[in-house]
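All protein chains but one are shown in place.
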Amino acid sequence: MLNKSATDTQVTHLQRLWLYALCTLVIFFLIIPTLLVIPMSFSDSRYLSFPPESWSLRWYRAYFSSAEWLQATAVSFKVAFLTMILATTTGTLASYGLHTTRARMGKYMMVLLTMPMIIPVILLAVGIFLTFAPVGLNSTIAGLVLAHTVLAIPLVMITVTAGLKNFDINQEMVARSMGASRPWAFLTVTLPQIRNSVLSGALLAFIISLDEVVIALLIAGGDKATLTRRMFLALRDEIDPTIAAISTLLIVFSVVMLALSQFLQSKK
Amino acid sequence: MTITEHTTPEPPMNKRALEKQARAQQRNELSLSLPAFILVGSLVLVPIGWLFWLSIYGSDGFTAENYVRLLHPSYKKTLITTFELAFLVTGLCILLGYPLAYLASQLKPRMASLVLLCVLFPFWTSLLVRTYAWLVLLQRRGVINTWLMDMGLIDAPLKLVHNFTGTTIGMVHIMLPFFILPLYASMKTVDLSLMKAASNLGASPVKAFWQVYVPLTLSGLGAGVILVFVLSLGFYVTPALLGGGRVMMWAMQIERSMAVYADWGAASALGVVLLVMTLGILWAFARLTGALSSVEGK
Partner (left out) sequence: MHDVNKTSGPVSAGPGEASGRDRALPISVKSLTKTYGAFNALNNVTLDIRSGEFMTLLGPSGSGKTTLLMVLAGFVRPDSGSVLFGDEEVLLLPPHKRDIGMVFQNYALFPHMTVAENLAYPLKLRSIAKTEIRDRVNRALDLVQLGGLGDRGIDALSGGQTQRVALARAVIFEPRILLMDEPLSALDKNLREQMQFEVRALHDRLGITTVYVTHDQREALTMSDRIAVINDGQIQQVDPPQRLYERPKTFFVASFIGETYRLPVDIANGIASLFGQPIKAGGPLESTNPQQALILRPEMLHIAEGNPGPDENQMTGTLRQTVFQGDSIVSYISIHGDHEIAVRSQHRSNQTLPEPGSQVRLSWLIQDTVILPEDGQT
């Protein structure tokens, strides 16, 4: 079997064995480190050995009994949820408007709205900190939501625009010819059909906000600290093993999100 | 009815009303982007402008002092470290990521999805979680050192973290998915019958690979390279955690100037230079690929 040809240039599997080995290593490199955190979080010792010498749930208990960690978690999820709502609505509306308009401004606006993606986050963070200071938006939920929304809008727009490109705009035209005003046609005909793109974008917005570290580091202080900020500070100062438990929970959450997004993709 | 001839020019009917209506429609469509524009404008454009202003306007008026200070050796060191890391990480991503993308693009759909899932999994996992995983793996009493010592391969723990090495490993792990995904997409569009043709014309498999396949994937490769490089330049989290303070990256310098020294002049000047560098590289890349595709006759 190893002598069977594997490519269009008649290279056999045997000759490509090194490639298979290398790729396997790379795949291991990609997923093993993250997965190792899971069993380590059940380790009883402070030094998180692998494999754990003794198993316990002490780090999970530490997390669930810590007011600060739970507060930070609540903040993170609240901000992520609100970001998802705000970014998805503003992004979807903008995508629709720019997709259908003939105005020349449309192209420039699209570039402008996707710009936050290419600007280094540290810059955005510093700038937003500066801008929020005089209006007291630093260390507030509202401020965080606004900042994260700006990060999420480009991705929502890219996703929704792709969905709109696959949508047959004739359907909206037919609906309008039958008597539907433009907003009504959008709501009853277009939106239900780009639903998967919009939901994908919403999911991305949620995850971006949840995972965001740099901006949260600079502007989310005090009791409005996010989970990411706490984790970062804890990691920088001393490796608190509770983080292993939190990480495991986050990993499970990520896998669920990934599965959801793949599901939505397959239904497009 | 015969062919409509151009007779005495009548004033165009309804022209003004139609133009007015067209303008109103465009206004309505653009106004849908207004909320997003207000957000991006006030939180991106205004702050960056403000930063730029801060970098050139000090307490005594306009000054170039902030930029001049950047020539100081400590800033130079930061610059060199940042670029070294960016180049190294990009290079490693190419070495590790290209073969994987190549293999994945040739697998049957089921296997390919599996491999892609393995690439997407770190992509969807929190950055902090992944950085933490490496912290735990690489530290002195971490998994890797413990294993190596248990197996007798080393006597003393290797210094794998809180230095340049650890930072590199962590960054490669973060950047690989960013590199592999666009490259994979580009590879899927390659017409493999061209490889057959090359083989038929006398090229050995190795030659065919380098002379036919790789050039065809150049656009995806370029996109991946630029993405990883630019991201690495401005990266903060992983170098901050895995570098142990010994790896001073540009983004960390900015944060330090601001948070520790409240030196807005330095922070803003550093920020502006970083931004210009980032945009410059992206623009150069865009021009290059534009030039390339016109050469390829696309």
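For clarity, chains are labelled A and B in written order, and residue numbers in each chain start from 1.
As a working rule, a contact is a pair of C-beta atoms (placed from the backbone, for glycine too) under 8 Å apart; a residue touches a chain by one contact, two chains touch by 3 or more.
What you see is a predicted model, and the numbers here were worked out from it, not measured in a lab.
The missing chain, though absent from the display, is touched by one residue of A:Ile27, A:Ala87, A:Leu144 or A:Ala175; that residue is A:Ala175.
Chain B meets the missing chain through residues 1-4, 6, 10, 12-15, 17-18, 21-22, 25. Touching residues on chain A toward the chain that is not drawn are 168, 170-171, 173-182, 184-185, 188-189, 192-193.
One rule holds in what follows: only the chains that are shown with their structure count from here on.
Rounded to whole angstrom units, the spacing between the C-alpha centres of chain A and chain B is 16.
The touching residues of chain B, counted against chain A in their complex, run 26, 29-33, 35-37, 39-44, 46-48, 50-51, 54, 96-97, 99-100, 102-103, 106, 115, 117-122, 124-137, 139, 141, 143, 146, 173, 176-177, 192-193, 195-196, 198-199, 203-205, 208-209, 230, 233-234, 236-237, 240-241, 251, 254-255, 258-259, 264, 267-268, 271, 274-275, 278-279, 282. Per the touch definition, chain A reaches chain B in the complex via residues 7-11, 19-20, 22-23, 26-27, 29-31, 33-34, 36-37, 40, 47-50, 89-91, 93-94, 96-98, 100-103, 105-106, 109, 112-113, 115-116, 118-124, 126-131, 146-147, 149-150, 153, 157, 207, 210-211, 213-214, 217-218, 228, 231-232, 235-236, 239, 243-244, 247, 250-251, 254-255, 257-258, 261-262.
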